[in-house]
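A protein chain is absent from this complex, but the other protein chains hold their places.
For reference, chains read A, B and C in written order, and residue numbers begin at 1 within each chain.
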């Protein structure tokens, strides 16, 4: 069957150039970086090189990059690490209603253990307001965690403005206030610079960047102290124990290097295809709503709510035509909740349940988009024919005075 | 330069068959197991298959295997997971003086947070005594953590006996007592069966088993409850959040399958070479002490203390002849401590500092052992010529009445 | 796939989708927890279900259960129809994950309601 992968925000295929860079570290260069001998030192310098590349992608110093197993671990280390370290200074965290489930889960866990959590709203555009952050800040706030780009609708949050605000507060004496941003979806898809953002901590994940699953990183600004979570061994300057996943880190480094060099062309390619896709959908499918600000968003995500039908059915119908997409509930299968992100935009339950994320990648072609533009109206039509909501609306339309 | 790798207890090269099994999951089968569509389900079933293979290696059920990023994370989840879960029942842990640095670090961290830790001694043979465990058990003991095979001297601990003891105590009413064993060095090098051992938790790591670094697993016996450490997402039945490292898990599964099928032949090969090696060293180098019980130990490790010289110098001298080995301090470079494991055998500081671990692998050949048997006496001689301790001993011997 | 091939076939090619203009028994039920809806219309002649049509909104199991139920009903006596169980519907789909069983419950409930509403 013809297959088109439009779920690049869930994970990406590995770039062959990345695999090539990684291969020697599976075979002859297999040493443990903690070993003093030749094999160990060879592995050590490969990890150092990868660290410089990841740092370079986000404008950080190599010593500020802590390698981890993925984005979820990065969020855990950042949020729990700061909160445990600062527990004597304050127990208030500010975050948003549209964070990734990992950030949500960590904040929920801290809340159960006595921290207070303020979850800022977003508005119809899917963007947090600086004034809301300002109003939520308290003297005992130790952490603000606001994602850089949302994983479901792609909206870009005003992290740089929040960074300026946090610095202002710090200059005014609130020394123990830190800013974390989850940039898992952002890196490689938009310019991301820790100095411009003014963040103290930033989460990254390799598998959204055309590198294999199993590697991630946390940027930790010099001077930011964290309680380590995974301990044992002296790796990562005592900030994360465990033998480094050398081949994965080499892959991550190479993927970061390629993303840095090719960023502009990737963005242009993605935006061009995404815009074509959205124009095509608007032309061929009725009763849809585009979710999230149309401008301040990642170039690769298009999130659309289809009235009268439900996302998972549409997903499966598309899958049966070879098209891979996701819905807001894909990450939390088992729950019957409509997507909390789409709900946060103020949409009703039906629109929240009928939302689909199409996420393009560097490998997506014009031709693939054209294929999806054929498959999608068919799938929507299929489901609407079954839908009592649609039938009722049609009947009402037919009866309505012109 | 000719290179011989005798540091297989630090890490192993990846088996080409394992790489082959993994490759498709870097390329066409790159889906995220949480995705509902074809790509996701393909990845999901690969992870399930890998889980069954890892379970089969240790006689567990697939549902009892939690995939993680490595052995260190497995130890963290096991020990902190049980202790946090059971905090209301008791705060006493029993462990040993010869655990891996990750277990040591976690126990130290818990101690700082109010847990009591009993660290059992070993004797000259490097083995913990069942009676010592029995004597240390208290009504508020919630966890016994004893490694299955030591990473430095290879000695095998009486975990099955301890398992029987723990079950006895549990049958007698101490319901909240759990047994963890760190089997990172053991799997693939000795028969390892969770039923025979009677353990509730068991740590494993892929990179000691000819699979890549970055994957590990914790066996969690059905009914054993843990406070999860890395949260977010519904992966691993809520016991560990984060996108699964699919290619690494596939590799781990294949490595487990091969280890299960080839176990006897690997053990025989290793034991044969190790015994030849030790006989050769005994013949060609004076003033040495073999560390650890000669029988109850892994087939691949030989740990030898060389009098009058220090381990790292010997390591570097061997490295300059292309031979890769390690010393007890390799894992904790930066500290000037003599190996705590060798010290725990009752050896003096000089012997503890002069210890070297030679660890063989399935790729090690007869010829490589012969090469090392030439290089080693040269390296020892080199350093002893410089050693004031050796010169003094020689002078004393010369003067001593015959 | 978490869903069987049989299941997916019901989704791709629903059996008896729609409404009957000359229905003798109609019911529309919804699951108050998740908002899923199922509408069933039956033509009943001589104590037998001559035709069955369904409309459904909600997660795929609800759609598939509606389709499977409508297919099963054709030709049954009213008495037989009354005795259809959740397990039979689930079986007709080649199984359902345990957390999706509620979809079959909704189907059975809608069927019972329709039969109760039968015009005599």
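Here, a contact is a pair of C-beta atoms (placed from the backbone, for glycine too) under 8 Å apart; a residue touches a chain by one contact, two chains touch by 3 or more.
Predicted model, so just to flag it, every value in this text is computed and none were measured.
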Touch with the missing chain holds, among B:163, B:313, B:328 or B:361, for B:313
Hidden partner sits against subunit B at residues 308-310, 312-313, 316-317, 320, 333-334, 336, 349-350, 353, 382-383, 385-389, 391
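FYI, only the chains that are shown with their structure count from here on.
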If I average the C-alpha coordinates per chain and also across every protein chain shown, which chain's average lies closest to the global one?
A
Quick one: subunit B and subunit C, Cα centre-to-centre, how many Å?
57
Between subunit A and subunit B, what's the gap in Å when you average each chain's C-alpha atoms?
36
Multi-chain contact sites of subunit C, meaning residues that touch two or more partners
2
Among the residues of subunit A, which ones contact at least 2 other chains?
312, 316, 333-334
